[in-house]
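Sharing a structure with you now.
One chain of protein is taken out of this complex; the other chains stay put.
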Amino acid sequence: MSDSTTDPKLAALEKSLSALVPAPGRIDRDQLLFRAGQASARRPQRLWPCAMALVSVIAVGLGLALMIRPEPRVIERVVFVSPESQAPASGSTGSTPLPNATAVQNKTESSRELWVSSAGYVQQRDQAIRWGVDALPPSGSIDSTAPALSIESLLGMPKEKLDQPSLFPLQF
Amino acid sequence: MMGPEGFSRLVDEQSAALLLYARQWCGAPEDVVQEAFLKLAGQVKTPDYPVAWLYRVVRNGAISAARSAQRRRRHEEAAAGRTPAWFIPSEAGQLDGEIASAALAKLPLEQREIIVAHLWGGLTFEQIALLIGSSSSTAHRRYLEGLTALRERLEKPCPTQPPIRS
Partner (left out) sequence: MIARLPIWFCFWAVIPGVQEQAPPEEVVRVALRPAAAPVPALKYQFLPEYRNQVSGNAVIHYHRAGQMIGKMPGPEDKLWQWLEMPSKDLPREEGRLFLQRYHNLFRELELASRCDRCDWQFRERIRTDALGLLLPDIQQLREFAHLLRLRAGLEIADGRVADAVRTLRIGFAMAKHANQSPTMIAALVGVAIANQMADLVTDLIQVPGAPNLYWAITDLPQPFIDLRVTLQSERMIVSGLFSPLAEAGIDIRTTPLSSQQLQVVIAGMGQLFDNTHGRETTGLRLALIGMTAKGYPEAKEFLLAQGMAAETVEAMPRLQVVLIFALAEYDRLFDEMIKWQPIPYWQARPGMAKADQGLREEKIKSGELGRIPLAAYLIPAVQKVFFATTRLDRKLAALRSIEAIRLYAAGHDGKLPAALSEITEAPVPMDPVTGKDFDYKMEDGKAVLSAPPPAGEQSRFGNYLKYELTLTK
């Protein structure tokens, strides 16, 4: 007897209907599983946030140490190895300067974040081209780790200026 | 966290039923169902009830897809092409899939989606209630109303001759 009804006729109908097998449709199973693998690899892992947090703490600590100690007297130069010139940049004191190692470390770390974000954009862009903009998630659900564009940054004003009356007094 | 084996089993077991469910709203159910599976794969934590979760995501996606596919009509529509079959062909002695589809299609959406979710999706009425934003008793009531209407329709013969115009 059905869990849903005590009516034997309805129960019989349930049984008949349940015997029908939904048509499989045109989903490419292999492609779906491949893309699912990609999607699952994109999700943040527990280990990596911890590792990244640790690296970030170290980076912040190093950055603070840099801010506190006096500027070094070494003149920074960046040497480009290019077909046009093998000589160091002008202004050389004759020593062999090196790029600031911590700055390079920080820059390469932020490069990693850019790749992650760009991968997300490329995917959304290609979906929008293929299926239209309605295929995009609504604005509230888009994951963004960047601070929202702030009004004060646009105006170049401190936050308290927001409390003043509108800059555009036109009435309609 | 769901492993690849669990995920692929979910795809094999649920995709056809999810397609049937998505068809209640939109004409491109494959995209909607595919996206739902990909969203599931991208979840940090596997939902406690992944099947129910998939139905919710498919429902939202199908409704969105239907909206974006819909266009303002200021005309009468021409005769249509065939719809994709909802069920694979039945075996002898079984209820005919095409006839069942036709009868199901005539039900109001609010009854039809519950019947599809329960009979082929295996969702409980409590899960369906969460899905449709209502109570389990309402879900159950609509289910029975739909089944009753289906039974009445299936007991009437399907017309096989075009109506005669006078």
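We call the chains A and B, going by the order they appear; numbering starts again at 1 in every chain.
Definition applied: a residue touches a chain if its C-beta (ideal position, glycine included) is under 8 Å from a C-beta of that chain, and two chains touch if they have at least 3 such contacts.
Keep in mind the model is a prediction, meaning the values are calculated, not measured.
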Touching residues (missing chain, whole complex) on subunit A: 37-39, 41-45, 48, 78, 80-83, 99, 103-105, 107-122, 124-126, 128-130, 132-134, 136-140, 142, 144-146, 148-149, 151, 153-155, 167-168, 170, 172
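Going forward, only the chains that are shown with their structure count from here on.
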Footprint of subunit B on subunit A - complex, ascending: 4-5, 9-10, 13-14, 16-27, 29, 32-33, 35-37, 39-40, 42-44, 131-132, 134-135
Footprint of subunit A on subunit B - complex, ascending: 4, 7-8, 11-12, 15-17, 19-20, 29-31, 33-34, 37-44, 64-65, 67-68, 84-88, 90, 94-95, 97, 100, 115, 118-120, 125, 140, 143-144, 147-148, 150-151, 154
